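Here is chain A:
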Amino acid sequence: GDSTSSAATSAGGGTLTMGINATPDTLDPGATGLALTLLISFALFDPLVYWLPDGKGGSAFHPGLAESWTISPDASAYTFKLRKGVTFHDGTTFDAKAVKATYDHVVDPKTKSKSGLGALGPYKETKILDDYTVQIVFTAPNASFLHQQAAGNFGISSPAALAKYGPTAYGNNPVGTGPFTFQSYQAGSQLTLLKNPKYTWGPKALGEGPAKLDKLVFRIVTDDSGRYNALQSGQLQIAMNLPPNNISAAQKSGKFQQLLVPSIGTPLGMPINVTKPPTDDPLVRQAIMYAVDQDALVKDVLYDVYKPAHNVLTPITPGYSEAASKTYSYDPDKAGRLLDQAGWTVGDGGIRTKNGKKLSLEIILFSGGGLELPTQFVVSELQKAGFSANTAVQPFATAQASFNSGAHNLGSFGYYGADPYLLNIWVNSNAIQSGFNWSHYANPAVDKLIAKANATAADATRNGLYEQVGAKLMQDSMYLPLWDVAGAFTLSPKVQNLHQTLNGYLAFHSATVG
Partner candidate 1 sequence: MSRLKWVALSLAALLVLLLLLAPGVLAHVDPVATSDAHLEGPSGSHLFGTDLLGRDVYSRTVYGARPVLVATFLGVLLASAAGVAIGVLGGVAPRWLNAVVMRVVDVFLALPVLLIALILIATAGSGVRSIVLAIGIAFTPGFARVVESSVRRLRKAEYVEAARVFGSTTLRTSWRHLLPNLLTEVVVLGSSAIGWGILTATTLSFLGLGVRLPAPDWGSDLAAGATNLADAWWLSTFPGLAIMATILLANFSGDHLMRVLDPRAGIRFGRSYRRLAIRLSRHGGDIAHESA
Partner candidate 2 sequence: MSLLEVTGLRTEIDTAQGRICPVDGVSLAVRAGETLGVVGESGSGKTMTGMSIMRLLPPGGSITGGSIRLDGRELTELDESVMRTVRGSELAMIFQDPMTSLNPVRTIGSQLREAYRIHVDSSRAAATARATEVLGLVGMPRPRERLDDYPHQLSGGMRQRVMIALGLMCDPKLLIADEPTTALDVSIQAQILTLIDDLKSQLSMGVLLITHDMGVIAEYADRVAVMYGGQVVEQSGVQELFERPRHRYTQALLAAMPTLELDRNAELATIPGSPPKLLDLAPGCRFAPRCAFAQDDCRSADPSLIGGDHLHACFHPADGRTQAADVVVGVREAAEPRGSDSLVQLFDVHKRFGVRSRRPFAPSRAVQAVSGVTLTIAAGETLGIVGESGCGKTTLGRMLVGLERPTSGSVSFDGRDLSAQSRTGFRRRRRDLQMMFQDSAAALDPRMTVAALIAEPLVAQGIGTRRERRRTVAELLAAVGLPPEAAERYPHEFSGGQRQRIAMARALALRPKVIVADEPVSALDVSVQAQILNLMRSLQDRYGQTYVVISHDLSLLKYLADRIGVMYLGRLVELGAGEDVYSAPRHPYTAGLIKAIPVPESAKNREAAARSTGLGGELPSAIDPPSGCHFRTRCPLATERCATEVPILKPSDGLHAVACHHPLTTHVLTPVR
């Protein structure tokens, strides 16, 4: 069908412009390191299997380009039966070769894949069993794979396009099977997608048939007030991740809708360095956990927009342990008692001291991380408990270096991941010096538990193992959770029929703009 006829038949049409807050590093989901690209990838690509919220707080797998799948008991081989009659945007046909090409592309060193490589884990090879059957094989158990493949990194690419553009230039010329086709990208400015009129193979959960929109534009506006202003002036129909005060103002104005899409991963919070005094003392760390009132933070500083966090994972993440969330509650008195117990006594001006040394915390944030103001709240809470604090805001690269070197007592963190295996990245003892273990937390037992969980195919068992890990981490108070990250979308009322993804983002398959 050509575009005129489909425009006539489908309701809606028109252009939807959404303001996004960062610049995509590439449009190749296999190469990207940014979650934002994964949002875009859902418009351009289909994964083999979709994993979507069920609308009741849970989630479910839906057939994507694979009609069915089986997992080997040790979770090291995944077999997919592929859908027929699917064509790529460039007109070529989808089949098993495309799946193999896509996965091989991710592991190709020339691709310099970032999150894809991490998400793929111990990949060995993709076996083409027949034209429409593939098997993805791992060298080791990899239970997180089904979740990971659904998270966006592994949308299937056209082998012809991959060959045509080569592993790097493909990033500017993505060709998938998704509801929208790539039209143009102005670096740093905007990405324009057009509707794919042939699209009929989408999951029913996201709507049927081709997309309703004619055009989907992602406009990069890094400045928070810029996005809000543009939304108000009508230049944007959706503004992503506005600051809480604007979200709240937008809501109060009654002119805009609010969509909060909870995301999988860790809440936003502060890794507590377990090796640098005074936070090397568990009592001091526990005191911190008791001293900070996340509920008040959310109410006073975040305008009640987000949910307070009390755990190392967000609630919708598999392996989230409800019990672990109860480990600490706001209790300043208890914090004081713990500090007394640790030998820190109240001194001049309410600052505690021990052996003539002040109870002082080094706090390092990275600029633009959205933690500046909340941290000032945290600091005022800590001051009430007798801490003094010194806060430095550093550019991202610099802050990371500081975190790795352990110059901080409290840092800043917040991580999206499709599977609780992400814990491996930031609590594993091998990630201290040059990874993202900014708590400098080294616990071989936890390392082992995570490895074991990832080798377990059965969901329930696996989640149980992760719950143990979560509980242990909370007990060791190596992370001060603040609030649960969520994709926050402020929409003009004209925008309808959006679907949520599990990474805190949106799917535009059936979206309309009135």
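Rule of thumb we're sticking to: a residue touches a chain if its C-beta (ideal position, glycine included) is under 8 Å from a C-beta of that chain, and two chains touch if they have at least 3 such contacts; residues count from 1.
Criterion applied: all candidates are chains of the complex that A comes from, given by their letters.
These numbers were taken from a predicted model, which means no experiment stands behind them.
Picking from 1 or 2, the partner of chain A by touch in this complex is candidate 1.
For chain A in complex with candidate 1, the residues that touch the partner chain are 224-225, 228, 243, 245-246, 249, 300-301, 365, 367-368, 372-373, 375-377, 379-380, 390-395, 397-398.
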